[in-house]
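In this view, the complex is presented without one of its protein chains, the others remaining in place.
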Amino acid sequence: MSGALLSARGLRIAFGGVKAADGIDLDIAEGEFVAIIGPNGAGKTTFINMTTGYLRPQAGTITFAGEPITGLQPRQIVRRGIARSFQIPQLFTEHTVIENVALKVAAHRGFWHGLRPLLDRPTTAATMAILDQFGLRHVAEAKATELNEGTRKLTDIAMAMALEPRVLLMDEPTSGVASAEKFDIMDTLVGALRARGVTAVFVEHDMEVVERYADRVAVWSQGKILASGPPAEVLNDPAVLREVIGVEVKHAAGGGHAHA
Amino acid sequence: MTLLLLLAVLDGLAYAALVFMVAVGLTLVFGVLRVLNVAHGSFFAIGGYVAATLGGAVATTAAAPWLALPVLLVSAILVGGLLGPVVEKLLLSRIYVKDHVLQLLVTFALFMILEDVQKLIWGVQPIFQDAAVKALGPVEVGDIVYTRYQLFLLPAVAATTLLGLMWFLRRTLTGRVIVAVTQDREAATAMGIDAARVYMLTFTFGTMLAALGGALASPTSSLVPGAGVNMIVLSFAVVATAGLGQIEGAALTALLIGLGRSVAVYFAPEFEVVIPYLIMVAVLLVRPYGLFGSPELRRV
Amino acid sequence: MRITRRAALQATIAAPLASPFILPRNAIAQQRPNELRLGISTFLSGPASVFGVPGRNAADLLIEQFNAAGGIGGVPMRSVVIDEAPGVDFLLGECRRLAQNEGVDMMLASISSGSCLAVAPLAEQLRMPTILWDCGTQRIFEENSFKYAVRTQANAVPEIVAPLLYLMRTRPDFRTLAVVNQDYAWGRDSWAIWKAAMDAIKPGVRVVAELFPRFGATDFSTEITRLQALRPDVIFSTSWGGELDTFVRQAAERRLFERSTFVLPLAESSLERVGKTLPAGVIVGSRGDHWFLHPTARDTPILKNFTEAYRRRFNQYPIYPTFHMAQALYGMKAAYEKAIAANGGRWPSREQVMDTMRGLEFAHLTGTMKIRDDGQGLEPMLMGVTRHVNEYPFPVLDQMILYPPELTMNPIGTKGLDWVRLLTPAAVQRAPAPIAYRA
Partner (left out) sequence: MGRNLTLPTVLGIALLFGLSFLAPWLKFVFTIALAKGLAVLGILLLLRAGQVSFGHALYVAVGAYTVAFTRPVAGDVLILLPLAVLAAGTVGVLVGLFVTRYRDIFFGMLNLAFSMVFYSLLEKLYAYTKGTDGITVVRPSIAGVMLERVPYEWTMLCLALTLAVGLGLLARVFLASPLGQALPAIKTRETRLEFAGISAKRVLLVSYVASAMLAGLGGGLIAMTTLHVTPLLAYWTHSGELVFIAILGGGGAVLGPFLGAVVFELVRVYAAAAFPDAWQMILGAVLLAIILFASRGLWGIYEDLTAKRGVRS
């Protein structure tokens, strides 16, 4: 617990008998890049949902920077510095890319101040800086519906970053992205995160990505953490291979939604 | 006092039966098509008008008075079978991809058009055809005269409809397909279900139910221009209170409204008009998605 | 000149749009106009079209007849009909259009009292001669005085006092009473008048139920159950249209008529529709001095011809709004003719016509009536009790009494609701003798 920025203790949640979390303990240190892997339906996304306040754990606590955040509303948790991205990008489909990100920038800078336009000078400048970091400047004026999947993913993460979080939770940042693009996207992404010193947790199915970008891997299976350690070590553990990689070789598309 | 309450219950039941008949069709259509059909009230009125017209013809020619009863059902099937598919194909099928507001307004436009169509066909003079009530005759409860039609037939038809629908939706293949589409349209189409056909079937059936409601109401009340308007608002309240697409919820809500209304007439007549809305607000305060509703599946 | 297709198309679209913007006819023309334009507001949609359409039909028929006979002072009439159903904001816009754009010479305004209350002040400002042809509220001339508005029929006060006097005469011994009125202004107003008058003439009657079902209600079972349990001697209802029909049917099916005496002041308009479902012995009114079998006018050619023509064309017997429209048209014709004569044969100004209206006595389909100096019409009230006869498939009125306005209408300068409190049992005795139905 000492020095951990984000830590979970004894998290439990079940959906109609399926235990998505069954006594999870997890500590994440400041600046760490942690990958969560595991079979579909293991409860990986549920962990993100609980940490960000979308779901309330049935038991256990989550602390962030030493303070308990269990049971807070998503918007309260966000203000403390935990942001997230989504497996299926959650963009505001009636807005352009720059507006999508600017809404988040405005939200972070204080939303309830007067009637100045959303894209006033300071907000635009801050937004463009983020778009630049994520290589999105060329699509700034494009509608969210006109983007390809990779760009949508990046926009989704850029939106989360606009909140200037200390911790970013990402749900499969490369799923649905053409495999030729995935390293480009991860390079851009990790570069941006490192530049800002953000701690990151990401759920991932692609072992190549995990191996290349994670500092640490936590293996999630049937609501428990099966193993945790550096990628080289964990990904060669036979028990992990049998439990996770064996299933994951096919790289199933669905990935499992949050919950039913 | 107990007697008064019993009487209130008897009156409430008959009214609840009518409300249920109209609201259940609306609920069904909304559950499957996700379109809140304002023209449902027009179908109710047209069902009533057709039943009264046919009933009049039968009453003057036929020898057996009981023939007035099947006429009600025949009218409903006629109205639903003719109007339902036409409206669904020509109007609704073009707007499923559009905004909910636009879908609602399409049916609002249809309602306005049908209002005048009714006027052109049946005129403005109240029309009344009570052969069906006369065929069944009165019955006495204690000292009070009731009609068999209201006391037995209406609740019986409503109960049959409720049970029949529950059986149909749970036990038959078509029913389960409809339920599947109600619960998750995308998943259902992904499974290869012909959603277009399901929509058409459901809408036609919903229209028949509305028309049957109107047909059943016609022997006890006059048909006047604007007869459908009140029914629309009332059944909207029922749908929201019940929870989206909830058949049992519609039944329970109709019962609450029916009983609430007649109890109000006895003890607080001033509140009679607002009873449905009070019930709705109260229910939604406690259960934000309606009596039997659950939150829509939200993907994160 | 070449007209492109596009220009032609534009012109076709623009023409109907442009026509109302033609400058209005000179409103104060004193020379004889080519035609006399009448604006008529009535219900063409919604539940009250039950009255509105027969009223409009009567206007169509009578205007044709008048025109065939040379119109008014040689000038033919033409009507522009507007629907008052959409509400006051729409109606007032339409009235302005008729006055300022269609060059209407006379407005025949409204069935709804709300409409009349809104139209009368506007008429005053527009200097638009207006006849209130059917609305019943007594408030109009009690709370305001209008130069440009008159009413060619009675109002709510006699329409309620007459049935009460009739009930007192036919069934003086009643002790309990229940009311079932529509829950809107007329239902409430008429009950207030009845209650005040009844407390004055026959104090001590117990009101066992005051029921005000929703306007537009279609189900009265609960009300009927209550009435059956309470067994009042008298059931009073000023409902009308589809609701009255429904109430009568549901009450008949459940034998409520066997237990109580019904007083239905507007039921004349429902007789043909409810037929013999309405039993004999029900007290029925017709909102005035008119019925197609009017006791004193039934054999006059003017009424017989009208009823015949009306039936042939609209396949129904005329009901009270038909006669109210006729009174408005006959009253207007009489006023114009009198004003023309007083003007030395020259066409009168609006003001002259309106001045002539005050104190005017005129004949209409079923009798004569007078317009008082405040603009209020003085009209007898026909009351009767239902009876089943073989000649008609619906009940007719028997034991008819024509209550003269002196007995039922408050004098100028008094408020109806205050005046009825001064009524005494003597009023019951002063009524003329009943006239029996003749086959």
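Some notes on this structure:
Chains: A, B and C, in written order; residue numbering restarts at 1 for each.
The rule we apply is simple: a contact is a pair of C-beta atoms (placed from the backbone, for glycine too) under 8 Å apart; a residue touches a chain by one contact, two chains touch by 3 or more.
Quantities reported herein were computed from a predicted structural model and do not represent experimental measurements.
Considering the whole complex, the hidden chain is in touch with A, B, C.
Touch with the chain omitted from the figure is made, among A:R79, A:R194 or A:R242, by A:R79. Of the options A:A14, A:M128, A:L163 or A:L241, the residue whose C-beta touches the omitted chain is A:L163. Summarising the interface, chain A meets the missing chain with residues 52, 54, 73-76, 78-79, 83-84, 86, 90-95, 99, 102-104, 106-108, 111-112, 114-119, 123, 159-160, 163. By the touch rule set out above, chain B reaches the unshown chain at residues 30, 36, 38, 91, 94-95, 98-102, 104-106, 108-113, 115-117, 119-120, 229, 233, 236-237, 239-240, 244, 270, 273-274, 277-278, 280-281, 284-285, 288-290, 298, 300. Along chain C, the points of touch with the absent chain fall at residues 16-17, 20-21, 23-24, 44-45, 80-83, 86-90, 92-94, 96-97, 99-101, 112-114, 117-118, 121-122, 125-126, 137, 139, 183-186, 188-189, 215.
As a working rule, only the chains that are shown with their structure count from here on.
Summarising the inter-chain layout, the chain whose CA centre lies farthest from the centre of chain A is C. Mean C-alpha positions place chain A and chain B at a centre distance of 48 Å. Per-chain Cα centroids separate chain A from chain C by 75 Å. The geometric centre of chain B is 36 Å away from that of chain C, both derived from CA atoms.
The residues of chain C never reach two or more other chains; the list is empty. Counting only residues that touch two or more partner chains, chain B has none. Touching chain B in their complex are the following residues of chain C: 45-47, 49-50, 52-53, 183, 210-214, 216, 218-219, 221-223, 225-226, 228-229, 241-243, 245-246, 249-250, 253-256, 270, 273-274, 277, 316. By the touch rule above, chain B contacts chain C in their complex via residues 4, 7-8, 10-12, 14-15, 18, 115-116, 119, 123-126, 128, 130, 133-134, 138, 143-147, 150, 217, 220-227, 229-230, 261-262, 265-266, 269, 272-273.
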